[in-house]
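Read through the structure below, which is laid out as structure tokens, and then see the notes.
Shown here: the complex without one of its protein chains, the others still in place.
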Amino acid sequence: MSAHHGVGGALPPHAETATLEGKNKVMGFWLFLGGECVLFGTLFASFIALRNQVPDGPTGQEIFQLGTVALSTFILLTSSLTSVFATMALHRNQLSKLLLWMGITVLLGLCFLGLEVYEFTEYVHEGHVFSKSAFATSFYTLVGFHGAHVAFGVLWITLLILSSLKKGLTVVTAPKFYVAGLYWHFIDVVWVFIFTVVYLMGKVGP
Amino acid sequence: MNRWQNLWRFIPLFGLMMMLLTGCGHDTISALKPRGPVARDQLFLMKLSLGIMILVVVVVFAIYVYVLIRFRKKKGDKDIIPKQVEGSHTLEIIWTVVPILLLLILAVPTVSYTVKLSENHINDKDAVHVKVTAHQFWWQFEYPELGIATAQDLVIPAGKKIAFEITSADVLHAFWIPSLGGKQDTNVGMTNVFYLEADDADTFMGKCAELCGASHALMDFKVVSKTEADFNKWVEKMKTPATIPADAKNGEQIFKDNCLSCHAVNAQGLGFGPNLNGFASREMVAGILPHDDESIKKWIKDPQSVKPGNKMPQIPLQDNQINDLVKYLDSLK
Amino acid sequence: MSSQQHTSSAGNRHKLEGPKNHYLSYIVSILLTMIAFAAVLYGGLDRAFLLWFLSGLGVVQVLFQLAYWMHMKDRGHLFPIVGLIFGAIVALTAVAAGVFWTWW
């Protein structure tokens, strides 16, 4: 069908959808995100159903540290912005800028993960362990699933950066970066719901 | 039009199905032979919906048979190219609107009966209040206002609403008395509320209708419907401790040593196993064996062989001890 | 085929993609977040109002991000939009079930 290779430096304007393969990849990824909506939706449903089920053990209101959460939120929002910059660099065909912004995004993602690990260990010290109550189980599952998504994103983007150091920016790598950007935004969007529903509403209490 | 005459041929079929439906099964367990108002309402809904469905099926079958016979390619037919019809708005509107109308006819009673049959009669002065707790694989019945508890045999007065509050002690079960009405699930940690009523005095069969483990198939119970006077007598008897004859004293001791940890034998006792107060007048042993001494022995000797996976352990006892136990159990009238 | 739609919208998208828009949506996001945290920490608000208020802020922020950062407002995103909306509908019915019917 269409040529599947970039020819040297001259990339078409929208490199990510310049080939059928690229177009497929972007479309497929969007649809995947639709499925992810249901995935997180059902996780939220479980959490909301169980959020006040704390027969014994700490409630969210008692343990949540809004300071840490605010910091995490700030970091993740910023990383979303840097990933937008990366996508813009992609569209302008500026490889080094793209890699730089993606690199910063990854670092911010790592900071976020670090904070999350810190936060979870704090909670565990206060007796809020996974098997303590239905609230605890659903909390760790929901927030942990999000964390796992961040971790996967960090790993994936790092790999992308490394492999494109060698391969450069082509119509093969461009869709991958574009899609990674979408993924990162999606993670950010999910976090908006998490800090609202889990932490802030949790702090408000039953 | 000529072809609609085919439809009339199906009327006898329609009637036959209805007859079949009302004549089926044993009259203490069939949903088709209702013995109380709730089951009657439900049978009405079944018949109404079945009637509509038979109408639909008959129409479809009639067109189907006609089409297949009329338009099949017969031997020797020349290959022709039929007219390539795109569709027909009139027809399509007909088969969209008619089903909608049929469904509306069904929807109205559906909603009204759904509301009616979920009325809560727990605080109704005239209703008898029963708390049902399902266990793997037996049923426990408490009458909070009357201060008694029993198991396996649900005793109720005929002609009165029985307001059930049902729950479960372990896994999900469902409480079902086909002759009296539909089932409800027993959920762990929650209660469901519903009511049933029996027309007259008889013994009905009850079933567990939710997969609950190895002996789900054997989790039967009996519903003994009595006249109001008999029911009151039964309540009194349950409240008076049974008199243990001298030859059963031995068994009583064995029971105290081995069984009392799980089985209560007084009016209100609840335990890990069924309350055995009034056991001697129960219809069945463990819900499924016929009530006689052989069955009781068989049960005590090896409960697992009767109901796989049930929670009563095999208690190491001599044959004569078991005989004594049976004597004691027989005295629990 | 949808390929045509894609190429035709490509030109538009480029123009919209100035960094200004992105700073704007970033600042809006941060502001909305700060308002939300502040509302909870302030503490004096009616509980029901607060819950609705927080949900509202969250939804606004998400819509904003979808529109600007994920380019949902651009043309040529028919299937992604349908996909996400349908996913969201299913997710919402699931949440509704969680809220209303698990503990009735």
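Think of it as A, B and C in the order they're written, each chain with its own count starting at 1.
Just so it is clear, a residue touches a chain if its C-beta (ideal position, glycine included) is under 8 Å from a C-beta of that chain, and two chains touch if they have at least 3 such contacts.
Operating definition for what follows: contacts and distances are computed from a predicted model.
A.B. asks: Which of "Cytochrome c oxidase subunit 1", "Stage V sporulation protein AD", "Dolichyl-phosphate beta-glucosyltransferase" or "Peptide/nickel transport system ATP-binding protein" is the UniProt protein name of the chain not shown?
C.D. replies: "Cytochrome c oxidase subunit 1"
A.B. asks: Checking the contacts here: which visible chains does the omitted one touch?
C.D. replies: A, B, C
A.B. asks: For a quick check of understanding: of B:S30, B:T150 or B:S225, which residue touches the chain that isn't displayed?
C.D. replies: B:S30
A.B. asks: Using the document's contact rule, name the residues of subunit A that touch the chain not shown here.
C.D. replies: 1, 3-5, 20, 23-24, 27-28, 31-32, 34-36, 38-39, 42-43, 45-46, 49-50, 53-55, 130-138, 141, 159-160, 163, 167, 172, 176
A.B. asks: Pick out the residues on subunit C that sit against the missing chain.
C.D. replies: Where subunit C meets the chain not shown: residues 1-3, 79, 83, 86-87, 89-90, 93-94, 97-98, 100-104.
A.B. asks: Give me the subunit B residues in contact with the hidden chain, please.
C.D. replies: Residues touching the hidden chain, for subunit B, are 20-21, 24-26, 28-32, 39, 41-43, 45-46, 49-50, 52-53, 56-57, 60-61, 63-64, 67-68, 71-73, 77, 79-88, 91-92, 95-96, 99-100, 103, 106-107, 110-111, 113-118, 170-172, 174, 176, 178, 181-185, 187-190, 192, 205, 207-218, 220, 308-309.
Here is the rule we use: only the chains that are shown with their structure count from here on.
A.B. asks: What is the distance, in whole Å, between the centres of subunit A and subunit B, each centre taken as the mean of its C-alpha atoms?
C.D. replies: Distance between chain centres: 51 Å.
A.B. asks: Which whole number of Å gives the spacing of the CA centres of subunit A and subunit C?
C.D. replies: Their C-alpha centroids are separated by 15 Å.
A.B. asks: Just the number, please: Cα centre separation of subunit B and subunit C in whole Å.
C.D. replies: Each chain's C-alpha centroid was found; their separation is 50 Å.
A.B. asks: So in the complex, which bits of subunit C are touching subunit A?
C.D. replies: Subunit C reaches subunit A through residues 3, 6-7, 10-11, 13-14, 17, 19, 22-23, 26, 29-30, 33, 36-37, 39-41, 47, 50-51, 54-55, 57-58, 61-62, 65-66, 69-70, 77, 79-80, 83-84, 86-88, 90-92, 94-95, 97-99, 102-103.
A.B. asks: Any idea which subunit A residues touch subunit C in the complex?
C.D. replies: Answer in residue numbers: 13-14, 17, 20, 23, 27, 30-31, 33-38, 40-42, 44-49, 66, 70, 73-74, 77-78, 80-81, 84-85, 88, 91, 182, 185-186, 188-189, 192-193, 195-197, 200-201, 203-205.
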